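My structure is below; once you've seen it, I'll send some questions.
Every protein chain but one is kept in place in this view of the complex.
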Amino acid sequence: MFLKNCWYVAAWDHEVTGEPLARTLLCEPVVLYRTEDGTAVALEDRCCHRALPLSMGKVVGGRLQCGYHGLEFDAGGACVRVPGQAHIPPGAMVWSYPVVERWKYIWIWMGDAALADEALIPNWWWFDHPEWELVKGKYLRLDCNYELITDNLLDLSHLSYVHLQTLGTTDITEFPIKTEREKDMIRMTRWIIDRPAPPMFQKLGNFSGTVDRWQIVETFSPCHTQILAGAIDTGTIDPAKGEPVAGMHIRSLNAPTPETETSTFYFFGHARDFALGDEQVSADLFKMVSQTFDEDVVILEAQQKMLDREPDRPLIDINVDAPGLAARQMLRRDIEAERG
Amino acid sequence: MFLKNCWYVAAWDHEVTGEPLARTLLCEPVVLYRTEDGTAVALEDRCCHRALPLSMGKVVGGRLQCGYHGLEFDAGGACVRVPGQAHIPPGAMVWSYPVVERWKYIWIWMGDAALADEALIPNWWWFDHPEWELVKGKYLRLDCNYELITDNLLDLSHLSYVHLQTLGTTDITEFPIKTEREKDMIRMTRWIIDRPAPPMFQKLGNFSGTVDRWQIVETFSPCHTQILAGAIDTGTIDPAKGEPVAGMHIRSLNAPTPETETSTFYFFGHARDFALGDEQVSADLFKMVSQTFDEDVVILEAQQKMLDREPDRPLIDINVDAPGLAARQMLRRDIEAERG
Partner (left out) sequence: MFLKNCWYVAAWDHEVTGEPLARTLLCEPVVLYRTEDGTAVALEDRCCHRALPLSMGKVVGGRLQCGYHGLEFDAGGACVRVPGQAHIPPGAMVWSYPVVERWKYIWIWMGDAALADEALIPNWWWFDHPEWELVKGKYLRLDCNYELITDNLLDLSHLSYVHLQTLGTTDITEFPIKTEREKDMIRMTRWIIDRPAPPMFQKLGNFSGTVDRWQIVETFSPCHTQILAGAIDTGTIDPAKGEPVAGMHIRSLNAPTPETETSTFYFFGHARDFALGDEQVSADLFKMVSQTFDEDVVILEAQQKMLDREPDRPLIDINVDAPGLAARQMLRRDIEAERG
């Protein structure tokens, strides 16, 4: 039901420490911790002996020690000590997951470890570049399926109804969208020309009049969505040439990781190329984005509840659904290919 | 599992306003609101586009606007606007329920709209008549099946065990009941002769000694129960002639509407023909009735929980169950007839 051979965000880098962290990912109990040299490790969070979550134990000399009977596991998941006996019983091990630390995130590979390829991690270099200011987001735990979040991000027409306080203006739906299907990515593009900037941009930009602004939303399979957004004084660039170098730019990077079929850890952060080092701007942006996403949570959880009542009942599609439907198709294709 | 072609109380009239009100009725999500001219409307509370409850949106120009993508629906349930596109997709509509406002209640017809006949609404004229003082009740949401409430109302012997603080006296079960079966109504009658009045009547009547009092409980299919109760000084009337014109009279009108198979919105109010306009009496009555019904809630929810453990285990019947059993028979007959 999930794509397994791919990377998911398991945690922010700062969440994983010498204290074990429990997190259910793709319906599997996972424990995350760091060894003495700082390497992040992800193991199955269930002792092979009597099933206690290993996250209730502690890290002792780089090994994870069970909090019930003291069995110890190394970073590969092998049981390497059973108190009171020299012999380790055959089969005493827990699952170990490939882990990579990159772009401030801990990425985990939940499928076949032999296929884990770091090159498949989304290239979110903006999170780690001196010319961009990262505002680390937080994560939200939502009671909804993660694909509802992808739908939400690929259809920004909802800004006009859900987020008028922060990101939205009432005129967004007047401007058509373009949908592009690449091999492992879906792109939605919308240009809003010659209109007042929305509240967030008004506050941060230095615009004299109306602006041209763009929303370029790219979803990579299974569920990683980068939003390239920005604004510039109307009449200074040609939208047909794509996102301009000039103007203010924001990158919103979104990683909704399934906890279960109906709940999600939604990691998000954003980077900007203006007001670098300005902590007030960072705080304002964080506050606005948090408010925006809190507004989405209410919608998405209500939507999930209603969908759960009649899971097989058809829905009516409208024009702005095209990118979301394409992303769902891409993911179905990949899941079917993985199952063979 | 429910009778569909009949009227249920959906809400008190004052609950339905220009702000959408969500209420699950007979396991269906319903949204209630008023158009600009004050007409009450009931629609399916699930947008046909992406399933968000429409109750999370708002009423705009008499139409209900979805809070996610702004689709708008008219009072008949038709989608009449999709932001950003001129064409309304075929099939874009939600269910619309016939609604009638009468006797301070909003009545809803959950079955075949073509059969909705206002004449089938119970004739609760006491709620809207100058010679009767209505004390609007509230509604209770109970975790029990609605038929347990009908059982409760048709067997007032429980007053002796549950409601001694308000309506009950210990001697009720000494007096036999009479059960009458009419075509679409079950009637239970009990006369309690030459006894002290119960606390509530003592407080409100002006009795010199003992009273004769009556409980005439009439349940109309599926679940609407009117209690005609009253008291008069002993020896002044002949009980064999039925409820007298003299004495004090109370009408308790009860509409338990199923939310689900195991939960109920229980609407109730009462009218009296004495102390008209006396707000203190109204407040006292409201307080006593509320206390009484709160006592019932505890019983009914515990009963439901225990019944749920072993739904098919037979129960033992006693004499006072006759009216309740007759009402259950009447409802089964009607549900079977409806299913054909």
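The chains carry the letters A and B, assigned in the order they are written, with residues numbered from 1 in each.
Everything that follows uses one rule, which is that a residue touches a chain if its C-beta (ideal position, glycine included) is under 8 Å from a C-beta of that chain, and two chains touch if they have at least 3 such contacts.
Small disclaimer: the values here were computed from a predicted structure and weren't measured.
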| item | value |
| --- | --- |
| Hidden-chain contact residue, picked from the options A:Gly84, A:Gly277 or A:Gly340 | A:Gly84 |
| Contacting the left-out chain in the complete assembly, out of A:His69, A:Arg181, A:Lys305 or A:Arg328 | A:His69 |
| Touch criterion as defined above, residue of A:Lys4, A:His49, A:Lys136 or A:Arg328 at the omitted chain | A:His49 |
| Residue numbers in subunit B that touch the chain omitted from display | 151, 155, 157-158, 160-162, 173-174, 176, 298-299, 302-303, 306-307, 309, 315-320 |
| Touch list for subunit A against the chain that is not drawn | 29, 46, 48-53, 56-57, 65-71, 79, 82-85, 89, 91-92 |
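Everything below uses one rule, namely that only the chains that are shown with their structure count from here on.
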| item | value |
| --- | --- |
| Between subunit A and subunit B, centroid-to-centroid distance (C-alpha), Å | 49 |
